[in-house]
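What you see is the complex with one protein chain gone and the rest in place.
Per-chain numbering from 1; labels A, B and C assigned in written order.
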Amino acid sequence: MHTLTIAGKTYGSRLLVGTGKYKDFAQTKAAIDASGAEIVTVAIRRTNIGQNANEPSLLDVLPPSEYTYLPNTAGCYTAEDAVRTLRLARELLDGHKLVKLEVLGDPHTLYPNVIETISAAKTLIKEGFDVMVYTSDDPIIAKQLEDIGCCAVMPLASLIGSGMGILNPWNLQIIIDTLNVPVLVDAGVGTASDAAIAMELGCDGILMNTAIAGAQDPVLMASAMKKAVQAGREAFLAGRMPKKLYSASPSSPTTGLISK
Amino acid sequence: MHTLTIAGKTYGSRLLVGTGKYKDFAQTKAAIDASGAEIVTVAIRRTNIGQNANEPSLLDVLPPSEYTYLPNTAGCYTAEDAVRTLRLARELLDGHKLVKLEVLGDPHTLYPNVIETISAAKTLIKEGFDVMVYTSDDPIIAKQLEDIGCCAVMPLASLIGSGMGILNPWNLQIIIDTLNVPVLVDAGVGTASDAAIAMELGCDGILMNTAIAGAQDPVLMASAMKKAVQAGREAFLAGRMPKKLYSASPSSPTTGLISK
Amino acid sequence: MHTLTIAGKTYGSRLLVGTGKYKDFAQTKAAIDASGAEIVTVAIRRTNIGQNANEPSLLDVLPPSEYTYLPNTAGCYTAEDAVRTLRLARELLDGHKLVKLEVLGDPHTLYPNVIETISAAKTLIKEGFDVMVYTSDDPIIAKQLEDIGCCAVMPLASLIGSGMGILNPWNLQIIIDTLNVPVLVDAGVGTASDAAIAMELGCDGILMNTAIAGAQDPVLMASAMKKAVQAGREAFLAGRMPKKLYSASPSSPTTGLISK
Partner (left out) sequence: MHTLTIAGKTYGSRLLVGTGKYKDFAQTKAAIDASGAEIVTVAIRRTNIGQNANEPSLLDVLPPSEYTYLPNTAGCYTAEDAVRTLRLARELLDGHKLVKLEVLGDPHTLYPNVIETISAAKTLIKEGFDVMVYTSDDPIIAKQLEDIGCCAVMPLASLIGSGMGILNPWNLQIIIDTLNVPVLVDAGVGTASDAAIAMELGCDGILMNTAIAGAQDPVLMASAMKKAVQAGREAFLAGRMPKKLYSASPSSPTTGLISK
């Protein structure tokens, strides 16, 4: 019921987390442990996973034997750049195939460039990568990304690093209803209730970074997010009560009173 | 950090639940166990806790030694009726003092009648009850209820049995900021994220019934609510990231790239 | 269709405006002219309408022969104070009976004190005033105010001077559906769309001050508000299209194409 399968591998946690923006590697590890995440994203262009041999490596803190690494293309603005970055990641991680593709439109808003994203996805899939893809909440583009073979589609809730929450749940709903591959919300979650809302919509998982790393107490927020994702998932599966402005038959019906 | 003290007694759970609207007592018990609630409300006028000697009693299912009973006045529309109901409860529960007062304005909307509520609260406090009081989200009335001695103030999120969630978080925020006694959201929570939002506002706890009992799978929803309340509380304490429309420095800064 | 009747007098405009917070009386007049308002509120405790014989009087700028004055009790925190203020107004305005009652709960939030409000309303009605009453969005209190004889009930949209718009349209809807006297939204409107939303809910009129006086160009905003109130009223009467997430039959049906 609660497991999530991506590219043929099954995970117990539906919360995926980033590894950037922490004070130090110790805090990174403590927060990720508290989150219960099994998949962790790594910004290849700014995190050392062996490129710089003499510096501390994330691999020592989060051993790849225990975590599934998800190299990403943060900071890439063209398909070419993104593809090159993930080829490097594959090399650094001994042939690792599962990657997160993101191609951004501009450095100001960090909104995705969906056209470059589709182009990069095609190339990467041809080269044998398992591509989890970050995209806008455009349901037609999301469907195309599934059709070209992405193993998971990850629409934004709101802009990267904004913490604005789910700005357009209706588009997310259409994407969730339309796609067959896992749909994970990526970017925009700011606090626990945002994560719960996303899961209640029926999405398969959530990827976040700033919401945890940018909290005043990242480790406690990681714990909150773990519970919020589970709560939202369970609420989705449990089938919520109907909404109604008035309750005709509330916890206080006028019939059925015990006579005294 | 996570404990809640009401009328001098400390609880580990911040989720309070009702006992009505379940299929049978077995489901009531299973859901309440899953919720982790330690305080359970009982509608004295419609639940048997000994009034009807030959019928099954809730006391057998949820032993008062394990749960704190919170008799309520569901179905009362006047101060007089409410006071009479709680005197009966005290008698049935061997001098039990902790009660939940609610006086409703009309059977259609079930909106509270704050004037009758204040009147009943005064009488009950004079008679030695510890009064947890259901009210609207009017911050002036909430403060008056604290001033006359209520041990907890419980504003609505939305109408009883509506599941509409938090309609006016701004009023709740004012109440939370203004009062010194515990503030618990009562009524209106419909799903897990609603509970998380209420806790993120800084309220001290949540009381719900229909959101659990009215779900398609009440026991699973009870588990969701338990986690959502904890998630929201932790997120509140962790201090969320700031919201901003654009991120100047997202998980993808253009500075600090590792050179390759 | 578009006229509004209050206390037996009919008005062509559904927009009522305050006279405070303007740069000078000339701006007051220009903005009020642009708003098309026929009823103007006056804060008796801070606007000169004859109390100070040697100072400029609002009566010279807005002649009572052309505008219906609505003296209000801004700045009053008790029933006694409010009643005293309106008696003074009646004296200053030669027996004028139509008044706006507001009794506030505290100087910080300016939330109404509904209990003092009810008390003052009773006294004023007994003394022959026609009482338009400012109140919270509590539908039970709103109904009581109608029952004791107020000629119009004016719930807040949000706090006075906040410009937050309609925080709880559901409560307003209940009030509009329940009451027989005119319901006017008073306080909280911040911009034109807020006014349109209030009118689309079916309320009978709107009273505002800061939204106009506090705009960068008060006269232009007054014109905007005039049109917004009319637009909202007409949209309410016209009966809006149904909302639906998808359109089955949009402006682009796949049937009925003209063959070429």
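Here are a few things to note about the model shown:
Assume contacts are C-beta pairs under 8 Å (C-beta built on N, C-alpha and C of every residue); 3 or more make two chains touch, one makes a residue touch a chain.
Because the structure is a prediction, the values reported are computed rather than measured.
Touch with the chain omitted from the figure is made, among C:L16, C:V83, C:L104 or C:M154, by C:L104.
From the options C:T28, C:N113, C:N168 or C:S223, the residue with contact to the chain not on display is C:S223.
Contact with the chain not shown here comes from a single listed residue; of A:C76, A:A89 or A:M164, that residue is A:M164. Seen across the whole complex, the unshown chain contacts chain C at 18, 20-21, 43, 45-48, 51-52, 74-75, 88, 102, 104, 107-110, 159-164, 190-193, 195-197, 200, 209-211, 214-218, 220-221, 223-228, 230-235, 237-247, 249-254, 256-258, 260. Within chain A, the residues in touch with the undisplayed chain are 105-106, 109, 111-115, 118, 136, 138-141, 143-144, 158, 164, 167-168, 170-171, 174.
FYI, only the chains that are shown with their structure count from here on.
Note on chain A versus chain B: their Cα superposition corresponds to a rotation of 180 degrees, in steps of 5.
Note on chain placement: the centre of chain A and the centre of chain B lie 33 Å apart, centres being C-alpha means. Chain A has residues 245 in contact with two or more other chains.
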